[in-house]
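Removed: one protein chain of the complex. Kept in place: all other protein chains.
Note that the chains are named A, B and C in the order they appear, and that numbering of residues resets to 1 at the start of each chain.
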Amino acid sequence: MEIRTLFFASYKELLGTGELQVDLPEGATVSDLVSALRARGGAFTVLPAAPAVAVNLTYTDPTSLLSDGDEVALIPPVAGG
Amino acid sequence: MEIRTLFFASYKELLGTGELQVDLPEGATVSDLVSALRARGGAFTVLPAAPAVAVNLTYTDPTSLLSDGDEVALIPPVAGG
Amino acid sequence: MFSAIVREPIEPAYVLTLIGADQDGASLLFLGVVRDHNAGRSVGGMRYDTYEEMAAEVLSEIVDEAARSAGTDRIATIHRTGELEVGEVSVAIAVSSPHRAQAYDASRYIIEEIKKRLPVWKKERYSDGAEEWVEGRTPGAPDVAPKADGS
Partner (left out) sequence: MFSAIVREPIEPAYVLTLIGADQDGASLLFLGVVRDHNAGRSVGGMRYDTYEEMAAEVLSEIVDEAARSAGTDRIATIHRTGELEVGEVSVAIAVSSPHRAQAYDASRYIIEEIKKRLPVWKKERYSDGAEEWVEGRTPGAPDVAPKADGS
């Protein structure tokens, strides 16, 4: 299945991109997505193993199952206000 | 000595005046002034025996000595804001 | 620091111009407003009576205390007196400070102290034509729980 993966702020700068399509097997979780990203090596290894993650605009647990077409954002520590 | 005595809000309405000159003997205290007012009878008897009082713009204790020319205000419960 | 008792309407945008500095990350503006009801009765307006010379001194003292305690001197407080209609601003408190906690603390301190000791009284004008002095607090009396009908 295809997961639209978004990066912001320091993650976006680190990876040089704000968005990646990631292909994952059915049954993959948020945590599997992060592992798949880190396995790409290079700058991706600097991503935290357990970043805050939002699936379809909502903060979500690492164990949550993903579905084809989900929009998953890796959220660096926030600093609004 | 002459004490300029001020009344506000409900006290002013009650007494029908906002200001009275009160003549008191030397050595009189705030409390003596209030007693002298209440002794006038009529509406004055409705004044509390121990109202909040300001002497020369500052909240003051009932036992404070007064001086000739002091401005003394009887302060009803306040409701600013 | 700025404080004043005024007879003219208070302009919130103007009060904000009295504070703010490049070092400040937070600004807070409190407005007390005449509302259309109190203690279950429909209110048409409010008449404020004020011991003006003393109120000016007490307000200035309250602002000084807040400034010392919160560590910012960017504070402006204006209290109105006279006849007010529903929706008009009776008091404006503007504070700016480097960090937000200072602004909230100073703002809250000032409004609470105003209600405890500023020599101001208000008479409500009800829609049925009756008028009544709003029950107040005796200055210097021990704190009691906030009243349900305080703004």
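Following the convention adopted for this analysis, contacts are C-beta pairs under 8 Å (C-beta built on N, C-alpha and C of every residue); 3 or more make two chains touch, one makes a residue touch a chain.
Values in this document were obtained by computation on a predicted structure and should not be read as measured data.
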>> Need the list of shown chains touched by the one chain that isn't shown.
In response: A, C
> Can you name the residues of subunit C that touch the chain not displayed here?
Replying inline: 12-13, 16, 20, 22-37, 86-87, 96, 98-101, 103-104, 107-108, 111, 146, 148, 150-151
> Which parts of subunit A are in contact with the chain that was left out?
Replying inline: 6, 8-10, 12, 52, 54, 57-59, 73, 75-81
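Everything below uses one rule, namely that only the chains that are shown with their structure count from here on.
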> Where the CA atoms of subunit A average out and where those of subunit C average out, how many Å apart are those spots?
Replying inline: 50
>> How many angstrom lie between the centres of subunit A and subunit B, each centre taken as the mean Cα position?
In response: 74
> How many angstrom lie between the CA centroids of subunit B and subunit C, rounded to a whole number?
Replying inline: 26
> Can you list the residues of subunit C that touch 2 or more other chains?
Replying inline: none
>> Give the residues of subunit A touching no fewer than two other chains, as numbers and ranges.
In response: none
